[in-house]
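Taking it in order: structure first as structure tokens, then the write-up.
Note that this complex is displayed minus one protein chain, with the remaining chains in position.
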Amino acid sequence: MNGTGNTADVIIIGGGIIGSSTAYYLAKKGVDVLVLEGSDNIGNGGSSRNGGGVRQSGRDPRELPVVMWGIKNLWPHLNEELGVDVEYAQKGNLRLGMTPAHMKILENLTDKAKACGLDVRMIDAKEVKEINPYLSDKVIGASWCPTDGHANPLKATLAYYRRARGLGVHFITGEKVIGLKKLRGRVRQVITENNVYEAGKVLVAAGFESRFILKSVGIDVPLAKQKMQCLVTEAEPKMFEQMLGTADADFYGHQTRHGSFVFGGSCGQEGFELDKQGLISNSLGVPSTCRGILKYFPGLENAKIVRGWTGWIDPSADGIPVMSRIEEVPGLYAACGFTGHGFGIAPGAAYNLAQLVADEATAVDLSAFRYDRFKARI
Amino acid sequence: MIGETMDNDRRIAEHPVLGTIEKGRLVSFSFDGRTVEGYEGEPIAEALKALGVMVHRYTAKKNRPRGIFCAIGRCTDCVMIVNGVPNTRTCITPVQEGIIVQTQYGVSAKDGGSHEKI
Amino acid sequence: MNEVNDRSRDIGEFVPQADDDMIICRCEEITKGEIRRAVHDGMWTITEIRRFLRCGMGLCQGQTCARLVKDIAARECGVPYSSLEPATSRAPMRAAEMKILANEK
Partner (left out) sequence: MYRHSTASAQRTVAVMKRYDLIVVGAGPSGLSAATEAAESGMKVVVFDENSRPGGQLFKQIHKFFGSKEHHAKVRGFHIGEELLREAAAAGVEVELDAAVIGIYENKEITVRKAEHIEHLKGDTIIVATGASENMVPFEGWDLPGVIGAGAAQTMMNLHGVKPGQRILMLGSGNVGLVVSFQLLQAGCEVVALADAAPTIGGYGVHASKLARCGVPFYLSHTITKAEGSDRVTGAAISEVDDKFRPIKGTEEHFDVDTICIAVGLSPMSQLLKMSGCRMSDDPKRGGQVPDVDEYGETSVTGIFAAGDVSGIEEASSAMIEGRIAGARAALRMGFISAEEESARQKSFSADLAGLRRGMFAPGSKGRMPEKTEEGLDISVNLLTKGYLSDDEVTKYPGVVKKKGLHPVIECSQNIPCDPCQDACRFNCIKVGNDITLLPQVDMGSECTGCGMCVASCSGQAIFLVNEDYDDRSASVTLPYEFLPLPRTGDSGFARGRSGERLCTAEVIDVKTSPAYDKTNLLTIRVPKDMAMKARFYEPLPAREADA
């Protein structure tokens, strides 16, 4: 099973958390998997550049069944399953509001999530302060989902990789895929800059780059590319354990086990980058996010930022991922367009994707994520 | 080992090339609850060094003692709690009259004690 | 950049060494043994080792240990020292308080 050649039962394109975790769940079923990662590092895209949220609240209702299933069935046991402490903390998620308009946004999201069976409710300023006494007095309320939480995305991604590799999954990094090739009516070959690989099935899980790869066999999924930024502080004394977000998306993030705060935010110009390749941060993201944080956490003003980073997200036209068999190209599957909230959903998504690729019934219905769902608006 | 006032042997009274090294005025500040002296404007770490203080903090994971290592604000081994702010690089933070300097344990004061502010 | 790296290549078993307990990353207190172990867990790039162990991600941002980690990793991977790409450089180059970064002029 420990393949070292150029063939496998399944080739997964993309060594991020989706690719690595799907490889792991497939390998557990005894499937021979080869993972091709274009960059030099495993988990080099959004997998290692996000805020670590493992949350359900605030999501599109179509996504909720998958993420809820993962949080119920996978996240609580991930440390034992993977043999690495991924720092999962299920300590709830506060989505904060400072104005009546904010509360309106939060109420709307909360109502929708409740309808899907999620334990989430609106709380007032007093209850917010009881949960997190460090917040600004200007916070007037929040939505509260006690089963949300956070984990360490760097470790979780690499833990899946480590475990999959241990099960014999063949990972090759620095192997950028430039296209797919059909042979006798089925997808068969994966062409890279250096080699040709062959498999009976191919799962494309390469973030925005999936678009170019899929296009080589005539499939186009409407994905965009946006540069997002995160930052991390030095370790601080323990303050709180919840995942945080705001109605206005001023910032999101949490305090890690290590003591540092990991926050993400936006400067409002995402999507308008001139250079769509590089990873040089722009000069606005970190200051903007700091202001967003300090609005809600004035007490963090002396916390030092040690590092900021940039990553590309792959927003789909309707804001939820594609997780789909592509029937028109037999053997081809896609898992992309996670739209910047692909980390917390990854274990649940991967588990179901592995079932899909293995031609098993999926634990959760994935039909909302079909690749061909994008239709004209009018 | 730690004197409340400076031991002259730890300071260079006169240097063969530099002569007398210019210093600010002598001021008092607090170090772990004791009143000690240093020269205004010199880095806290240098004032502590002249007092014979070697340990600035104990690390979070292994409780290892740390002190001055790079002395130019890069390595961050010398961080302490200064005026209530942990992780202050004492090698580039100047002594001022009345500042409060505490040994740092992990990222906090000893036994989770309070971070003293002026 | 982007060198084909087959992660199934045999780099041998992890063999304990006498100085495995020696601290390499002073900020995050990561030992030589932990770094070597991570390599055998498949962390073959400086970036992966950093992300897996946090070495070089502490207060000093790897200014002290970057060379040391790279040297240990290269030996353990059996590749030339210069072939390992150092970690990405990121702003702020010097740690800065949020209130300062938030205050743009």
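Just so it is clear, A, B and C label the chains in written order, and each chain counts residues from 1 on its own.
In this text, contacts are C-beta pairs under 8 Å (C-beta built on N, C-alpha and C of every residue); 3 or more make two chains touch, one makes a residue touch a chain.
The shown structure was predicted, so the numbers you read here are calculated from the model rather than taken from an experiment.
Seen in the complete assembly, the chain not on display touches A, B, C. Of the candidate positions A:Ser281, A:Ser324 or A:Asn352, contact with the unshown chain belongs to A:Ser281. In the full complex, subunit C touches the hidden chain at residues 19, 22-24, 26, 32, 63-65, 67-68, 81-82, 86, 88-94, 96, 99-101, 103-105.
Remark: the residues of subunit B touching the chain excluded from display are 9-12, 14-18, 21, 23, 42-43, 46, 49-50, 54-56, 64-75, 77, 91.
Against the chain not displayed here, subunit A makes contact via residues 226, 248-250, 266-272, 274-275, 278, 280-283, 287-288, 291-292, 295, 315.
The rule is short, and it goes like this: only the chains that are shown with their structure count from here on.
With chains as nodes and touching pairs as edges, the resulting graph is complete, every pair of chains being joined. Two chains share more touching C-beta pairs than any other pair, namely A-C.
Work out the mean CA point of subunit A and of subunit C, and you get 24 Å between them.
A separation of 30 Å divides the Cα centre of subunit B from that of subunit C. Rounded to whole angstrom, the centroid-to-centroid distance between subunit A and subunit B, based on C-alpha atoms, equals 44 Å.
Residue positions 60, 87 of subunit B are each in touch with at least two other chains. Residues of subunit C in contact with two or more other chains: 58-59, 95. Contact residues on subunit C toward subunit A in their complex (touch as defined above): 1-8, 41-45, 47-48, 51-52, 54, 57-59, 61, 85, 88, 90-92, 95-99, 101-104.
Interface residues of subunit B, counted against subunit A in their complex, comprise 60, 85-87, 106-108.
By the touch criterion stated above, subunit B contacts subunit C in their complex at residues 59-62, 64, 66, 69-70, 73-77, 79, 87.
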